[in-house]
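Structure in structure tokens, see below.
One chain of protein is taken out of this complex; the other chains stay put.
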Amino acid sequence: MIAAARMQAVLIARSPDLLATLAVIPLYSLVFFTALVHHHRESAATTVALTAFLMSLWSHAVFVAAETVDTDRREGTLEPSLLTPGRYLAALAVRVGTTTALGLPVLAEVLLIGRLGFGLPVRIAEPGLCLLVAALTALGVAATALLISGVMILVRGARALQNALTYPFYLLAGLIVPIGVLPAPVRAVARCFFLAHGAQLLRDAAAGTADGAGPRVALLAALVAVHLLLGLLVLRRVLASVRTGEVALHA
Amino acid sequence: MPDRRTPAGLRAVLSTALRQFGHGLISSHQDYRAMFTWRSWAGGWLVRLLCQVLFFATLGTLLGSAQATGEIAFGNAAALGPLAALGVVSSTVGERRSGTLEFLLVTRADPFLVLASRGLHWVLDGMLTSSVALAVVPLLLPVPLQLTALPAVLAVNLLVSLGSYCLALTLAGIALRHPECRMYLTAGTTIGYLLLCGITTPVPQDGLPARLAAVLPITHGLALMRDLAAGAPFSYGPLLAEAAVALLWGVAAHLTLGRALRRAVRTGTLVLH
Partner (left out) sequence: MAVVETDRLGRTFTARRGRRVTALEGVTLTVGRGEVLGLLGPNGAGKTTLSRILTTLLLPTSGTARVAGHDVVRRPREVRRRIGLVLGGDRGLYGRLTARQNLSYWAALQGLDARTAARRTDGLLERLGLAARAGDRVETFSRGMVQRVHLARALLGDPEVLIMDEPTNGMDPHSAAGFRTLVRELRDAGTTVLLTTHDMHEAQALCSHLALIDHGTILRQGAADTLLAEVSARRTVTATGVPAGAAEVLAGLPGTEVERGPGGAVTVRPADAETLTRVLAVLVEARAEEISVAAPGLTEVYRSVIEDREFVV
């Protein structure tokens, strides 16, 4: 499966347009940092840096990683891929994961923008925990990409909704302010959303206030695992639908 | 071809141009309908845009200022118009990818006019979503907007959106030659707008950022919209400044997009989809 990861990394590195979200979305941190400086709220710098990081990770997954299957279908590579002895699903998961993982360095990038560009006190109190949570969250985001890629093929017209998958989820995950400020019914949904847990845990780990993080990390891992399972099941269903003729091999 | 120097000839030329423009508008509407149904527009796209406004408004909560929350919400709701106008960059590149651009170029119509009319649905979409946001968001957040001022605010927003549309056509001229840059151009411009035009943060007051802000669409118009919303009397200064900026970008669009199209015909580069 290293071959699949390597192949996907080369494929993306050679498609400058696919790197656009990763190159541009972190720059939202400029907007956030400028607002903080203007309102003399420098203490919130790490929070908004993490916001920009998670926005980049998520949008890269929604707009790039989630396109992997459909791109294979459009370019005609789905057919030969399906003919390989049952490894395509695994290869897809690795490729989507690789694409998503390319968003991880953005964490360092936004922290540096805050520190060097604005002289803001961005700091990570518990780097180890932060990295672990960031990696788990990235895995969850990759699982989301798998799920979206499957749904986009199964449900006619779902593609029109791709653009709608960003800000509503940023709000739901409490990327700027904790989900506590959301209305009660929405808050209940947010509690089941791995990104909300990841975002809060990241903020706490950065601030050094994540005491007793073990159970929270375990909960995050469990939510991510469920998500991943769901993503793989949906994709397996898509690939099976191709065989029964319900889904076209070509887009 | 009628003689433009006679009044009748000029009328004929104008009427043809207008008709081509009208057809472009109709086809642009059709493209939009192919992309969205009413349900997916209202349940997906509109909800996303309202969430976008609310998301940036929560930044005000983080800043601990109700006033900032309201101002950011207003700025982002109004900006939906000019931001949507950037969609024409993608649809113009899409025209090249689908191979229809070549056919537009071989017709007798002015290709710039055709392309300019083909993306106008983005402006209409932006005006519609911006109007809904300006009407709905004040119900949820303390937005400084007097309802009686809404029509005047929207009228200014139309001018702002058209200015942004002209800037977007200029970018489309670049994107036609370098399609791989499309996302960088639109996403970069979005961030430039948010950062410099007074939408989420104050307009920069000095140096290069201030000079850039002065020639970008939105800056002058949004300041006027904020004043009008707060009940201040109408002032011509910012309106004229915004109109001048729109005109400037209109000329730039004609130069870059028009030039890109002429160059494409000369060198045959548009055959590369």
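The chains carry the letters A and B, assigned in the order they are written, with residues numbered from 1 in each.
Definition applied: a contact is a pair of C-beta atoms (placed from the backbone, for glycine too) under 8 Å apart; a residue touches a chain by one contact, two chains touch by 3 or more.
Worth saying up front: this structure is predicted, and the values here are computed from it rather than measured.
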Partners of the unshown chain among those that are drawn: A
Cross-chain touch to the chain not pictured, restricted to A:80, A:105 or A:121, is A:80
Contact with the hidden chain (one of A:32, A:63, A:88 or A:118): A:88
Which residue from A:7, A:154 or A:234 sits in contact with the chain not drawn here? A:7
In the full complex, which bits of chain A touch the chain not displayed? Write them out. 1-4, 7, 10-11, 14-15, 75-77, 79-88, 91, 242-245, 249
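The rule is simple: only the chains that are shown with their structure count from here on.
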Report the inter-centroid distance (CA atoms only) between chain A and chain B in whole Å. 29
Touching chain B in the complex: which residues of chain A? 15-17, 20-21, 23-25, 27-28, 30-32, 34-36, 38-39, 41, 44, 47-48, 157, 160-161, 163-168, 170-171, 175-177, 181
Chain B contacts chain A in the complex at 35-37, 40, 44-45, 47-49, 51-52, 54-55, 58-59, 61-65, 68, 72, 179-184, 187-188, 191, 194-195, 200-202
